[in-house]
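Of the protein chains in this complex, one is absent; all others appear in place.
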Amino acid sequence: MPAVMIPRSDYQHLVRVPTRWMDNDIYGHLNNVIYYAMFDTAINTYLITEGGLDIVAGAVIGVVVESQCQFMQSVAFPDVLEIGLRVGRLGTASVRYELAIFRHDAPHAAAVGYFVHVFVDRGNRRSVPIPAHLRSALERLQTASDHP
Amino acid sequence: MPAVMIPRSDYQHLVRVPTRWMDNDIYGHLNNVIYYAMFDTAINTYLITEGGLDIVAGAVIGVVVESQCQFMQSVAFPDVLEIGLRVGRLGTASVRYELAIFRHDAPHAAAVGYFVHVFVDRGNRRSVPIPAHLRSALERLQTASDHP
Amino acid sequence: MPAVMIPRSDYQHLVRVPTRWMDNDIYGHLNNVIYYAMFDTAINTYLITEGGLDIVAGAVIGVVVESQCQFMQSVAFPDVLEIGLRVGRLGTASVRYELAIFRHDAPHAAAVGYFVHVFVDRGNRRSVPIPAHLRSALERLQTASDHP
Partner (left out) sequence: MPAVMIPRSDYQHLVRVPTRWMDNDIYGHLNNVIYYAMFDTAINTYLITEGGLDIVAGAVIGVVVESQCQFMQSVAFPDVLEIGLRVGRLGTASVRYELAIFRHDAPHAAAVGYFVHVFVDRGNRRSVPIPAHLRSALERLQTASDHP
C-alpha cells in the first residue's frame, strides 16, 4: 500500500457523503465496490447541479469507459466521507476525473482513483462534443497545471 | 396509494441522507429496495451514536425479523432525504421501529414503513434482553401514546 | 420468529439466484435489504420473459406500492438461493405477488414476503389496466384457491 499522503487541498471540489449500514462488508469495513458508488455520486451530483446535466431527458449523457481505485486505508459505516473531485484531462467528448475519499476527520485520503466519462447521444450512444454549459463547469474543476 | 398525509412532526428523530447515483433504477426513481437501506441506516446510526451499539465487537446485535414499506410518492437521485424514526412497541428483546421517508423539501412522507429488530447474542444468535443503555435510547424515541 | 415451515411446493415458479460477496453485511449474513432485491429480480425476470414486459420502451410499467418480508433463518454468500413466486390477488391494474426465499439445499423457506405492483402509464404514471399478455402470464402464477 502506497505511503503517499494526499491532502484535501489537492481537490477543487468536496462532496460530503455519509456511509450506509449495508456499505460494510463481512470484514467490517466499506466494501471496495462502494468507493466507486461514491465516485459516481460525487461526479453526477456536480454535473447536475453545476453543469446542467439532465439525467432524465437530456440529449447528452455521460457513460463510463474506465475507472480505477487504490485503497490505502479502511473506512467503515457510520463514518461520514468527503469525496474530493477535480478534472484531469478534458477532451472534446471525454473527461477524466480524479477523485479521492477522505474520512471526515482524517487529513489524508483513504483512497484515490479516476473515472473517465465519454459524452454520448442518449439515443444512438455515439460520442458527441461536451455541451458548452457542462464544459464550463468541468473547466472550473481543472487544476492549474492542467490548463494550457 | 393511500391519501394519508404524514408530517415530519410524527417522528421523534430525523436523519438526513443524500441519495446516490446508483439508487435510481431504470424508471428514473429510487429503487424500492433502497428505501429499506435508508431505514436500516437511520436505525443503526441511532443505535450506535445514542445507544452505544458496538457493531464490530459488542456481545449483543440486532437482527431484523420483519420489515415493511408503503411507497406513496417517487423520490430520485439527487434528492436529499430525511428519514423519520420513532419507536412503536418496545419489548424485552425486541423493538418495532416506525419510519418514514421525506424529500427534504416536502411536507409529507413519500413512504412509510416499519422494521422489527430482535436483539441476540452475537455468538449463538439466541434472543437476549435489550441492554440498559440501548433500551434507554430506544425509550427516548417512543411516542407519548406508547408509554404506559 | 414464526415456527411455520413453508415448502417450495407452495410456489408456482422458482428462480435460482446466486448471492454476491457484497450481499453479506458485517454480521456475516445477507443484509435484509438484499431479500427485497431478490423479490424484485424474480418478479421482473418473470414479467419480462413470460409476460412481455418491455422495461426499456414499453408504454406500461409496474411500480411498487407496498412490500413486506419476514426473516426466519439466515442465509449468506456464497449460498445459492431459490426465489419462490406466486400470484395472490390479481386486480384490474394491480397484482400482489407472494414470495419466499429458500437456500438451495433447504426444504423450508428462510424468508417469506409480498410485493404489490400497480401498473401505470410510463409517461404520466397513472394506473392502467394490466395488458392482456401480461395478465395471462400472471394468471398462470395464481394458486387454485385464488381462482374464482
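Labels A, B and C are assigned to the chains in the order they are written; within every chain, residues are numbered from 1.
By our rule, contacts are C-beta pairs under 8 Å (C-beta built on N, C-alpha and C of every residue); 3 or more make two chains touch, one makes a residue touch a chain.
What you see is a predicted model; the values in this text were computed from it and never measured.
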item	value
Contact set of the excluded chain (shown chains only)	A, B, C
Contact residue for the chain not shown (choose from A:17, A:42, A:61 or A:95)	A:61
Full-complex contact with the absent chain, from A:6, A:47, A:100 or A:118	A:118
Residues from chain B at the interface with the omitted partner, ascending	21-22, 24-26, 28, 31, 33-34, 77
Absent chain, residues of chain C that touch it	17-18, 20-22, 24, 28, 37-38, 40-41, 43-45, 48-49, 55-56, 77-78
In chain A, positions touching the absent partner	1, 26-27, 31-34, 36-37, 40, 55-56, 61, 63-72, 74, 118, 122, 125
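Just so we're on the same page, only the chains that are shown with their structure count from here on.
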item	value
Type of chain B:chain C copy interface by residue overlap (half), same or different	same
Separation of chain A from chain B, taking each centre as the mean of its C-alpha atoms, in whole Å	29
Cα-centroid distance, chain A relative to chain C, in whole angstrom	34
Inter-centroid spacing, chain C versus chain B (mean Cα positions, whole Å)	23
Junction residues of chain C, two or more chains touched	26, 31, 33-34
